[in-house]
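Not every chain is included here, but those present sit where they belong.
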Amino acid sequence: GGLNPPNTNVRWRLPAVCFVWQLSMIILFGVFVRYNEESDTHWVDYRKGNNITSDIENDFYFRYPSFQDVHVMIFVGFGFLMTFLKRYSFGAVGFNFLIAAFGIQWALLMQGWFHSLDYTDGKIKIGVENLINADFCVAGCLIAYGAVLGKVSPVQLLVMTLFGITLFAVEEYIILNVLHAKDAGGSMVIHTFGAYYGLSISWVLYRPNLDKSKHLNGSVYHSDVFAMIGTLFLWMFWPSFNSAIADHGDGQHRAAINTYLALASTVLTTVAISSLFEKTGKLDMVHIQNSTLAGGVAVGTAAEFMLSPYGSLIVGFFCGIISTMGYIHFSPFLEEKLKIQDTCGIHNLHAMPGVIGGIVGAIAATAATNTVYGDLGLENTFDFTGPFAKRVPTIQGGYQAAGLCVALCFAIGGGIFVGLVLKLPIWGDPADENCFDDEIYWEVRQFLLTFAGN
Amino acid sequence: GGLNPPNTNVRWRLPAVCFVWQLSMIILFGVFVRYNEESDTHWVDYRKGNNITSDIENDFYFRYPSFQDVHVMIFVGFGFLMTFLKRYSFGAVGFNFLIAAFGIQWALLMQGWFHSLDYTDGKIKIGVENLINADFCVAGCLIAYGAVLGKVSPVQLLVMTLFGITLFAVEEYIILNVLHAKDAGGSMVIHTFGAYYGLSISWVLYRPNLDKSKHLNGSVYHSDVFAMIGTLFLWMFWPSFNSAIADHGDGQHRAAINTYLALASTVLTTVAISSLFEKTGKLDMVHIQNSTLAGGVAVGTAAEFMLSPYGSLIVGFFCGIISTMGYIHFSPFLEEKLKIQDTCGIHNLHAMPGVIGGIVGAIAATAATNTVYGDLGLENTFDFTGPFAKRVPTIQGGYQAAGLCVALCFAIGGGIFVGLVLKLPIWGDPADENCFDDEIYWEVRQFLLTFAGN
């Protein structure tokens, strides 16, 4: 260790933050949050008043299966994807759990104020769609976690999440409501934002001597298998992610199909590039664990659109290539030249595919026609109603592109600010030689399974 | 080993029990069990007869997604949660599998006789709700398994399950039907019962010399990661557990929201206490694996009620504290003073939170008003219909409390009786020095992954 290793004892800081913030959540929920008309006991009256013939038309039944899939992605998907490091699996899955559990509460409030405030009584009214959106909001912060994995303390992660959720809710409001851009699967709102937010933080927190813990910055056989649990649950449930808050009926249906196809296509090009760039054609688990998911990211914005099945395949095709090339060529460049240390390679999995997704969305919106969508279909898909009744696809395409810029600005600006906050020497982060090591923040009893008596 | 180690060869006992009991199941199902009107080919006639407009109103579509989540909790959730021991992962996940597979069959019969008997033909008519209830019933026995993990033979586990399911079905009938208490998520019926049943058995089976296998009564790095698979699937799907058999519409919707919130809150206080009580502020995987779930247990009974979002957060807040404190302070006391050896700490995860859940339910029922629930909402939520049409919330609160007492009595009385049965020296249980060791009941080929040629 160094002469003056930083103090990584978080005994007072971590409990204090957890207690105070959780108490604040209780108070704020007490003041602001109530059930909405579909989760309140008055639903029976609401049903009658609105001629709803059956309980099955409660939004719960449209969205709960997708919600649970998204929930699995957040906690098992992101959590296990990051267990690939040989000795940071507790931190990966455990801190992911912690910040997601805090984040969903704060997100319900922040998103609630922007989207679900009942102006008649000043309360946020929540239902299953709010739960999904809270999970989405947290996804942005978990993506950011990937960039700094192993290099920060749990207190820093909580701070990062507090600011991340706040920034997310504002940029989301601007993109979805003010600009009226569409982003069903969150290529812009979630992935672009989350990735550049994390990368900016990592840039500010650059550690020139990270080499000191290089021996722990890699995988071991079984940790790679654990990470595949994360990969596969993300991959399998991504169709639910992109369709979870899409329109009832054909919207959810089409979003699921598009995502299913984009992801299938990505797997093949990821394998191709991974094998092609290795001297003897061997595959690299890093690529299989990450780049196979790029198609799901990139098809997010346009998932609800009439991208058509082959369009989805094309998006996945290129993203598999770009993402894997990113791991091979761009990540080293990012670290050496731009001084951005990106533990999980979120630039390749979320940043580039997210931007591509935003662009694909803008193009797909611009190209939308009444012939393909039908008059009502076009109106429904893009919500050309109310104050936006006169908007046309070409204009919509411009607003989609504007949305992408907003996501980038919030991510980079917010990330630099939060990075500076996290640079304060008060958060208990590890020394350069103690990065990627669970023993700093976790009781570790025994590393190796040995024979009886040994 | 000792001079006269017990005979752990279960070669005749285990196959005999499995065969005979499975054959009995076949005969009893042949005599008693049939499809109900929603799973029978006559559904098409039933639909017409009851003016049901669409197949989507078949109960299957209301409950099947929740059922599958519950199913995952039972087999992967409970199974993997118990894999944390360094050398008892096969027993954890394998025996969990065995007793759950037997238990669901026996539960379909036992619960069927009490709840789904068609008096016109003397047959039990089953549908998806019966499958969920059978899974619930088994959950009680799997909780009990947690107390004796590593210390009993598979034959003992099957006996424990046979009696456990039987006791469960009777106490459930008394609590839900006779007392007409509500318990959507089973804080009383499942968790309180299961936990005290297991603890009582463990008390009777107390092993003064368990220290002899102390070196195996702990985790290794990767076994802790495996256990997190169990934790997370339990945590993520708990909203489905508590809402699976709730009322259609707002009932299921609200139960899911309440549980989601209680669990989120629990995670933060668990982390806080875990860090606070460790000298250098490190987190303990035992707490993260278990106490983070306490909020889901405690919000079970009141999940369907208008607990309100902040109410759920409060329940989770305290349960995270109490459960983690339990692991730190109460478990050693339980073992040393009360002679209760509790391998998984079910007292902290299920017993105390279960009792709290029962009390919360009683209070929430007592406090229910027409203003908050609406007239119809109150009637629907508490089923104040038929013979219970005149019951009011304050009285209901009393019956809820009575339900909790019934669960405790059945658990402790039944547990002591079953413990005595299991003390007979005929079941093939391991010697004190062979506890927590898979090699007693499983073929283990190789413990350690070594390099080629080694």
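Just so it is clear, A and B label the chains in written order, and each chain counts residues from 1 on its own.
Note that in this section a contact is a pair of C-beta atoms (placed from the backbone, for glycine too) under 8 Å apart; a residue touches a chain by one contact, two chains touch by 3 or more.
Keep in mind that this is a model prediction, so the values were computed, not measured.
Of the identical chains making up the complex, 2 are displayed, while the complete assembly in this file numbers 3 copies.
By our rule, only the chains that are shown with their structure count from here on.
Each chain gets a centre from the mean of its Cα atoms; for subunit A and subunit B, those two points are 32 Å apart.
Across the complex, subunit B meets subunit A through its residues 53-54, 56-57, 61-62, 65-66, 69, 86-87, 216, 218-225, 228-229, 232-233, 235-237, 239-240, 248-250, 252-254, 256-257, 260-261, 263-269, 271-273, 275-276, 278-285, 288, 292, 306, 308-310, 313-314, 317, 372-374, 376-378, 380-381, 437, 439, 447-449. Looking at the complex, you find that subunit A touches subunit B at residues 9-15, 18-19, 21-23, 25-27, 29-30, 33-35, 38-45, 47, 53-56, 58-61, 64-65, 68, 71-72, 75-76, 79-80, 83, 87, 89-90, 93-94, 97-98, 101-102, 104-105, 108, 126-128, 131, 154, 221-222, 226, 229, 440-452.
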